[in-house]
Structure formats: structure tokens, C-alpha cells
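Note that one protein chain is taken out, while the other chains of the complex remain in position.
In this document, chain identifiers A, B, C, D and E correspond to the written order of the chains, with residue numbering beginning at 1 in each.
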Amino acid sequence: DFVEALKEVHPAFGISEEELNQCVHNEIIKFSDNIGKIISDGKLLVDQVKQSSRTPLVSVLLHGPPGSGKTALAATMAMSSEFPFIKLISPENMVGYSETAKMSMIHKVFNDSYKSPLSVIVVDNIERLLNWVELGPRFSNPILQTLLVLFKKRPPKDRRLLILATTNFGQSELKDLSMSDCFNSKIYVPNVSELDSVNHVLEELKLFNDDERKQAKSELEGVELNIGIKKLLMIIEMCRQDAENSENRVKKFVDTIKANNTSEFINN
Amino acid sequence: DFVEALKEVHPAFGISEEELNQCVHNEIIKFSDNIGKIISDGKLLVDQVKQSSRTPLVSVLLHGPPGSGKTALAATMAMSSEFPFIKLISPENMVGYSETAKMSMIHKVFNDSYKSPLSVIVVDNIERLLNWVELGPRFSNPILQTLLVLFKKRPPKDRRLLILATTNFGQSELKDLSMSDCFNSKIYVPNVSELDSVNHVLEELKLFNDDERKQAKSELEGVELNIGIKKLLMIIEMCRQDAENSENRVKKFVDTIKANNTSEFINN
Amino acid sequence: DFVEALKEVHPAFGISEEELNQCVHNEIIKFSDNIGKIISDGKLLVDQVKQSSRTPLVSVLLHGPPGSGKTALAATMAMSSEFPFIKLISPENMVGYSETAKMSMIHKVFNDSYKSPLSVIVVDNIERLLNWVELGPRFSNPILQTLLVLFKKRPPKDRRLLILATTNFGQSELKDLSMSDCFNSKIYVPNVSELDSVNHVLEELKLFNDDERKQAKSELEGVELNIGIKKLLMIIEMCRQDAENSENRVKKFVDTIKANNTSEFINN
Amino acid sequence: DFVEALKEVHPAFGISEEELNQCVHNEIIKFSDNIGKIISDGKLLVDQVKQSSRTPLVSVLLHGPPGSGKTALAATMAMSSEFPFIKLISPENMVGYSETAKMSMIHKVFNDSYKSPLSVIVVDNIERLLNWVELGPRFSNPILQTLLVLFKKRPPKDRRLLILATTNFGQSELKDLSMSDCFNSKIYVPNVSELDSVNHVLEELKLFNDDERKQAKSELEGVELNIGIKKLLMIIEMCRQDAENSENRVKKFVDTIKANNTSEFINN
Amino acid sequence: DFVEALKEVHPAFGISEEELNQCVHNEIIKFSDNIGKIISDGKLLVDQVKQSSRTPLVSVLLHGPPGSGKTALAATMAMSSEFPFIKLISPENMVGYSETAKMSMIHKVFNDSYKSPLSVIVVDNIERLLNWVELGPRFSNPILQTLLVLFKKRPPKDRRLLILATTNFGQSELKDLSMSDCFNSKIYVPNVSELDSVNHVLEELKLFNDDERKQAKSELEGVELNIGIKKLLMIIEMCRQDAENSENRVKKFVDTIKANNTSEFINN
Partner (left out) sequence: DFVEALKEVHPAFGISEEELNQCVHNEIIKFSDNIGKIISDGKLLVDQVKQSSRTPLVSVLLHGPPGSGKTALAATMAMSSEFPFIKLISPENMVGYSETAKMSMIHKVFNDSYKSPLSVIVVDNIERLLNWVELGPRFSNPILQTLLVLFKKRPPKDRRLLILATTNFGQSELKDLSMSDCFNSKIYVPNVSELDSVNHVLEELKLFNDDERKQAKSELEGVELNIGIKKLLMIIEMCRQDAENSENRVKKFVDTIKANNTSEFINN
């Protein structure tokens, strides 16, 4: 029975953890309430898979703009499940793979998961898995079809699976690719858009002292903010270079944040 | 002669039954009269194949929106025929197959059926069998052509075949793919659209007690309903998680049903 | 010389007859004068091949809507020729063949025919031979080119060949595919469009007694008719199922015929 | 030197003659002055190749509507040259060849010609050699490129070559395919368009006696004529079948000629 | 050092000369001042490669209408350089080569050139090298990319290379193919457009005596001229055939020149 089966799974199944840790390179900073909400939604989905025998398969899509933190959040949710099988499917591990090789690697991860009573699979960066490029558009239809089937295929009796996929795709691409009806739940991961969030991040990363931070904050008052957490971290590190001159550093930070809105952020 | 031939078929032919049972994971709930009508239409077609020697081939298409229950209904019809040969052709069993492998697997099932005096073949999810994606559109023309020929090819003398195909395709895609004239009969499987149907399903699944159900019903009064039975079942199970707090659960159910109309149903 | 050569051909050449018989599963019902005209036109063409040495190659296209009886008529003409070589090229015998395999099979039939003094080749269902689909459109150009050349290639000295091809293609597709100038003669096979024809068919198939037939006829008075003979036969057999209740049967027949005009004919 | 080289060529080179004769199955009927003009133009080109050392390569295109007699005229010109090397490149000899096989066969004929002091190559039916179909359009670009180069490639020192190509292509397709500037000379082969020409052909083929012919002529007075000689010959042979009844035969002939203008000519 | 290296190159390197001579089959006639200007521009470029160590790579494009003399002029420039390495890359030597074979042959010529201190490579007829056809358009992108890189790749230290490419492409195709910025210099080779030029050519080729030439000239007075030198030579040779009748010959010459403007020049 189910509880028995759970015991038989070897801890070796959890080997993707290292890779998943890589995905959260710079920790998760709780810079806004929404981050907390996303993480607790993740917990509810994990619980549902554990408890409802009527829904042995739950699939979730984390979507949002580039660098908003989708991968780090999905990895965090997956690891917090403590399921015996947690695997990452990522384009970074498939550079140079042929279409067929990619497909069979994806397929293998799902087949392996069907052997564990409880599994999580993180499918990172769907657009890169599909070799998607807007021009054309071009993409690998065989890989798309593989995902479309596997995302909906019920695991065998007494097996349960949580799928956490991430993507930059917007609604229209998802519809074009027959992916709109493919997930049971969608979670939106937004950019940083509040000045308080920026302040929170600056505090955590200790780039400025309190005065500097206050100055930066006052200079950004009223500026429309819309920046991925990943880019924000990069900008902070770039500014850290001008070590000698604190005034300059604050100015550089503020200017770069502003320039970001016009899509170029250092030199143009 | 025919009766004699029937006897010779080994019961082993019926091995797809397990897979077909999988398709009806959560039973068939008779939430509206239409469900009964669809099932009895299925019986008439089964009878025709058994009895009319002039029509040794009858092909039927079950079509309708995603998650409306097409696969579960086709599987139920097939199993209720009690023909000696009942097989399922499903994209879920062909993940990672090459186009050629798919074609020969499909072909083999039809060829095998020609050896049984009475056969049913369920061809599930034509759009996935074809690797269809609207963008392009792209699809496997060789597999399409294989289906177009096999759906119309009369079985050999003294053999009879019922084909039950399912699809999300609408009329225009069917026409574009030369599939409009390909079936002898079409059966439409609609979404749940009546409040009574929702009520019926809630009763069967025992999520709420009578008061809660009444409350949910009254709050959904006047709301336009258009939801697949599959999604409805998933929403019910998600709500079951908030076990402690019944008020909350009713609210969550009602909100999610409403949100469904705007195509996102948990978090956006 | 010619007469001598005729004698040498072995009767074994006529082996396609069985397959051709399959094509006329339900006999030819002479439901209108046009059927007779088509068959006698076929005879004239057979005679011309036999008698005129200036036209050793005659090619004919039977075209018309789906299910109008093209294949059955072509097979009937071919068999009535009594030529020593009568072969059928049909997509039903090539399911799963590669493009190359199809081409060489087609080529072989023509090459074999060049060894018989008098030959008929039935080339059935050109659109399926070409893997044609309107969406795109897509089709096998190598097979098309093979047909375009073989349909015009004169057989060697003292050999004569009649080609009977069938298709659902309309004039515009034929033109697009360079097939307009490819045949010496074209024969149109129309749908059933006269109430008298329907009556004739009902009489032959003995679904109703005289009263019932009269009733059906009166209810169909004034209804625009446009239905393939194949579909008409299917509808009749479907109605035969409701054996107990004659009134019901007539109604079902009439309703289905009417529904046919709106392209769905059982349940929608 | 040149004269010496001519002697060394073995008569075996002329083996395509049989095939070329096939192309003129029904002789050349001089039904109008234009036919004579075309043939004498052909002679001038043959002479130029023989005599001018500055133009060792002359390429000619015979173009015109389907069945106007292009192939028969090119074959006739080629054979009348009496050059030691006369070869036919025809799609009819390449059915089922791969693109590569076609290319190397074409290439071989040209290479062989470079060994003879005087050569003619007939390149029949360019559109079929290219696997051309208007839909798309699709065609074999590798074969096109092979022809574009070979049609302009000067033979080696002391070798001379006349190329006679035929095609149904009009000016716009020739331009699209970079073939407009590819030939040194173009000869248009028109359809039969004069009543006198029809009369001339009828006389030669002896379908009617003088009265019948006169009657046919008077009935066709004022009818716009535009018919390929090939089709005209086919119609005459079809009419020859109704042997018993002369009146009927004249009527059938006249009707079919008229029907031809509306592109269907027997039954529609 | 450089001068030393020059001595070591074997004269065997100059083997393409024979082929290059073939390209100038009918000598260069200096029918207008522009011809002289083009040839002296060529000399300047040759000198620059010899003398400036800062520009070890100079690439030149000769472009103009079909048959204007591009290939003959490029070959003449190349041979007059007297560099130890002079090679021709021409589609005529690659008939039937695969794309890959073409690419490696092109690559080999460039690699070989890098071994000679001073080299010229003539890349003839870019559009044919690319298998270009306007319809589509279609072309070999791998070959294009190979050329784009090789045309800009600096030879190794102490090696110098002059590239002379020819093409019919106009500015818009060059731009579409990323070839606009690819050459250091472009030379336009125009058609014959002056009556004096025609006269000059007639004089050289001795088709007419002085009176005839004068007559031809007066009849062409005022006619717009725009004809490739290659075509002009062909027309002259065609007219030479009517040897008996001089008047006729002049008339034929004048008529054909005029007809040329309407793109057909013998018979249409």
C-alpha cells in the first residue's frame, strides 16, 4: 500500500538537490508580501498531492518577465516538499543535445518519477527547452508535444507527481503552443515594482550605509520601477566596484536603475 | 461462418481494458441528461456494427472542449461493447516515438483488429497523435494520412470494426485536415454549463455538507458556467485541502469557479 | 503481331479482381439515368483503346464529391473491359509506405502493364496517394510528378493502356497541381439529388415497406437533396437498427437526411 | 583537327534515335505555314553550329501550350541534323529517379556530348525535369541550377553543341526561374487556331469523306479555335469509334471541338 | 622575408590559366573608353595588394547585366597580375557537386592561396555558386556564409590576396544577402549602349564590308541600344550564316538588334 511504498524509495532519488541549490545562488529575499504568498501557495499544492487520491497529478506554471525569480522560487518550492524524488529538467544541462536526446532525457525523468510514490519535477525555462525563438517563430514541435503529453499524463496507480514548470512566455504564446489548458494552476512571478522592495534588497545586500540608502531612496521617489530581482542584484554588484567614492556609487546606482527602463543599462 | 469465427478469438485480445479503465479514473457522473443520451447513442452504434452486414465499418468522432470528458466516455462505450477486440491508441503510450514508429503502431492495431470478427478501436486525442500545434500550424502529415485512410478502409470480409475517436478540434480544423467527411457519425461532448450539474457533482464527491452546498449554489446563481468536468473535479480537490475552515472552503470554491471564466484559476 | 501477343499473356495478370470487387461492396444501383450514361461512356473508352492504333494511351478521370461512387464505378468499368491486365493502385494498400516505396509500387504497376497488349490501371483516390491536405497545402510532390509523367507516357509499340483515375479534387486543385491537361477525358460523378433516386435506392435496400417509403418520400418533398450514395447507404443501415418501431424509423431516416445538409448527421 | 575528329566518333553515339522516333509517333503534319517556318529555323541553327567557330554552343527553347507539338518538332530537328551525337533527356526515362540520380544522368549526357565534335541534345519538358508544380511553387532547385549552368557552359575546344529544350513555361515562369537569359534563341510553337489547319489535319487522317469534312467545316465556321495538335488527334480517334453512324460522328467531332474551349471535352 | 617567400612559390601554382583563357574565348574588344577605364582600375588594385602592407586583403566585385563581359574582364585582370597564384572558382567546374563538396572546394582554394605571398582568386558568377533563384528566393545559405567569411578573412602574416568576384546581382539582392559591406571596391560592367560601340565590334569581327556596316549603322540611328557584348557576338555569328545574300544579312542584323529590346531575338 501507499505508506509502505513510500518507505522503499531510496534517498538516492534526491540527487538533483545540488543543481537545485545552484538555482537559488543568492538566496530568496522576501522583499514583498507577494513572495511569501507565492511560497505558501506552493506549500498548498505540495499538500494536495500528498493528500488527495483523486488528483495524483498536479501541474503548476510559474510565469513572469525575465529575471523575476521564477527558477529560484520553483527550486525552493521543490526542495521544501521533501518528497523522495525531486528532479530538475533544465536546458543548461542539455547544451548541444540533439532533439531526440533531449526528448529521451525528459522522458526518462518522468518515467523515473513514476517509480516513486511522491515526486516533484521542476521543468525549467520551457522556451529554451523548446528552442523557441520569436522570429519565425521556430521551436521544436516534437519536444513541445512530448511536454504536452507528459504534463497531462496521470502517473500509474499509487504514484503522485507535482510538476513545477517555469517560463517567460506570455498568455498569447502559451495559447499558440496549446499550453493554456495544460496546467492545473498558474502562478505569476512579477518584477520588483515598489521602492520599498528595492530598499529591502539594498538593506540585505549591504551595498550602502543607512544615509546612502536613504539618499538613493529619495532620488528614486516617483520613478516608475519595473526590474527583475536578478538584474537588480547585478546592478548592485556593479556599483560595489566604485569602492573609493560613495557619492559616485549612489549616483551610479540611481542612474542605472533609471536607465534600465529604457532597456540599456550601462553605456549606449 | 460469422458466429463460428467469433468463438475462435482468444480472450487475450481484450488486454487494453486496463488502460481503458485508467481513462475513467473518476467514474462517469451522470450530472445531466445529455450524458445518458451520449451513452445510449454509443450503444446504438455498437448494435449496428454487430447486426448490419452492409456496414462492416462504423466510425464515430467524440469532439468537444478540453476536459469535457471525451476520453472517459469513449472508453466507457468501448468497454460496454464487450467485443472480443478492444484496443486503445493513445499519445500517452507513444511519448518519444518517431513518426514512423507511431505510424506502424497505429497500423498494427488496425491490422490486428482485422483478425477479430468484432472490434472496437479507441483513437484518443487526435490532435496529439498528429503532433498538432496551432502555431504554423504544424502537424504530422504522414500520421494524418494514415488515419484518413484507416478510418475509411473497410475491414476484410466477415470482419466488423467500430472506431471511436476523440478530439478537441473544432469544425474548422477538421475541415482543414480533410477530416470532415471522414466519420459516419459525430457526437458532441459539452462542458458543464448548468448549476444543477455542478450541484450534482458536488453531491457525489461529498466535498460539502448540505448547507455548504446550498450556500455555494446560491452564490453561483446567475454566474455563467462553462467548465470541463475534469477541471471541476480538480477544483473540488483543491478546495478539500482547506480542511479546518468550512466557510473559507465554500468561498474558495465559488471564487475559483468564477475565476475559471477568466482562464486563470488560482493566482495571477 | 498484336493478336498473337494478346494470347501470350497469362491469366495470372488479372489478380487485382478480388480487390476491385471489394470496391463495389454494395453493388451498383442504377438510381438515375446518369449512372447508365457513365457506364456506357466507360465502354466507349475501352473500345477506343482496343481499336485505334493511333491512341495507344487513353486516360480518364472520374471526379466528384466524397462518397458519390467514383471508386465503385471505376472498378466496374475496369472489370467489364475484360483486358488481360487489370490492376488497382489504391492508398489502402500503401498505408505506412514511405514516399519512395509508394513511388516504386506505382511505377511497377505501370511497367508491368507495358508487358500486356491491353491493360487497365485504376488509380484510386489521387488526393490520398499524394498525401494531400488542404492546410498548407501539403502533398508529396515526388508522387505527383511520378503520376504526371506516367499518365502521359505512351506505352511501348503494340501495347495499349487505359487509365481510370478517381479523385475528390475540384477544378481549382487540379489546375494547381498541373493535372488539368493531363487526362484525355473527364467524367463527373454527382451526388444523389433527386427524390426519385432516393426512392429507387430505398426500394432496392428494402428498409421500408411501400407505405413507409411513400411517407418518407412525401416528407422529403421539397427538401434540397445532395448526398453521396455511400452516405445514403450508411443512413439506411443506421435506421434499420430501430427495428421495433416503424414510425420512429421513418422519422429518423427523414431527419437524418435533412440533417445531412447541415453536415452533422446524428448528434451534435 | 576538326574534320579528323568528326570521323573518329562511332556511329553508336546515335542510339537515342529510337526514343526520338517515339516522340513523333504520329508524323509531323504541315497543317500551316508556321510549321514549315519552324522547321527551317531549326535548320539554320544546325548550320550555324556546324560552321561558326565563334559560337560553339547554341541553345534554343521551343515553348508553347500543352500538346502543341513541341517535343515532336524538337525531335524532328534533332534527327535532321545528322550530327554524330544526338541524345534525348526526358522525364519519361527518369520516373522514380532521385534528384541526385537525375542530375548525374543529365550531367553524363552533356559530358558525353563534349567528346563528339558535333552534338545535339534534346532536353524535353523542362517543367517535369524540375518536378515543377505551380502550387507553392515547388521545384527541384538543384536540377534547375544544373540546367542553368550546363545550358551556358561552352564545350571544350573543337567541340560544338546544339541544345534543343522544350517547355510549357510562359515568360513569367521563365523569368522567375532565371531562364530568360539562358537561351540564345526561342521558338514559339502555337496551338492550331485556323479552320484551314483543322481541315488539313482531317484530310490527312481520313476520318471523314469529303462531304462530311465540308459539313464539319461549315459548322465550325466562326468558332474560336485554340487546340493543341495532340488533342486534335485524340478527338479524331475518339470520333472514329462511332463507326456505324456518320452523321453522329460529324456532330460528335464538332461538339467536342467546341466543348474543348470550355476545357472539358467529353462528359461533365 | 616577403621577397624571399615570393621566390619559393612554384610556377605550378598558375595552373588555372587555361581555364581563365577559356573565359575570354573571343578576346576583349575595346569598343568604348569605359573598357579601358575598367582594365586600368584593375591594375591599380593589383598594385595596391603588391605594395601596401596595411591592406593584405583587397576584394573587388564586378557586377552588371547578363552577358556584359564580367567574367572575361575579371579573368583578364587576374592574368595580367602575374601573381604566382591565380585560381578560378566557377560553378561550371562544380556541376553536380553537393553543397558540402562545393564549400570544401571553395575553402581549399582560399587555403591554398594563403600559402602564396601574392594571390588572385576569381570567384565567378556568385548567383550560380549560391544556387540562387529569385523564386522563393532560394539559395544555399551555407555557401553564402562561407563566402561572407572568406571574402573578409585576412590572409596570414606576409600573405596578400586579391579577390575578383563577378555577379549579375543588383544592389537590392546584394543587400538582402549581406553582401553590400563585403567588398572593398565595386566595378560596374555595363551593356553596349552606343552605336559607335556596335560599329567598333562589327569592324573587328568583319561580318560586313564598309558599305554594309554604314547601312546597318544608319538604320540603327536613333534606336535605343542596350545589349550585352556576348549577345551581340552571337547575333553577328547568326547573321553570318545567310552568306549568299548580303542585303538580307544586314536586314537580319538590324532586325535582331531591334527585336532584342523586346527580349526575344529570333522567332516568337
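By definition in this document, a residue touches a chain if its C-beta (ideal position, glycine included) is under 8 Å from a C-beta of that chain, and two chains touch if they have at least 3 such contacts.
Computed from a predicted model, the values in this text were never measured in an experiment.
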Quiz prompt | Visible chains that the absent chain touches, using the contact criterion stated earlier | solution = A, E
Practice problem: Check the options E:G36, E:P137 or E:G170 and report the residue that touches the missing chain. | Solution: E:P137
Quiz item: Out of E:S104, E:S193, E:N226 or E:N248, which is the one that touches the chain we can't see?
Solution: E:S104
Practice problem: Write down which of E:H25, E:K115 or E:K186 is the residue touching the left-out chain. | Solution: E:K186
Self-check item: In chain E, positions touching the absent partner
Solution: 37-38, 41, 44, 47-48, 51-52, 54-55, 103-104, 107, 110, 137, 139, 141-142, 144-146, 148-150, 153-154, 175-178, 180-181, 184-188
Quiz item: For chain A, which residues lie in contact with the unshown chain of the complex?
Solution: 22, 25-26, 66-67, 91-92, 95-96, 127-128, 131-136, 138, 205, 233-234, 237-238, 240-241, 263-268
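Note that in this section only the chains that are shown with their structure count from here on.
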Quiz prompt | Subassemblies held together by touching, chain B left out | solution = A | C, D, E
Practice problem: Could you find the chain whose CA centre sits the greatest distance from that of chain E? | Solution: B
Quiz item: Quick one: chain C and chain E, Cα centre-to-centre, how many Å?
Solution: 59
Exercise. Hunt down the residues of chain E that sit against at least two other chains at once, touch-wise.
Key: none
Quiz item: So which chains end up touching which?
Solution: A-B, B-C, C-D, D-E
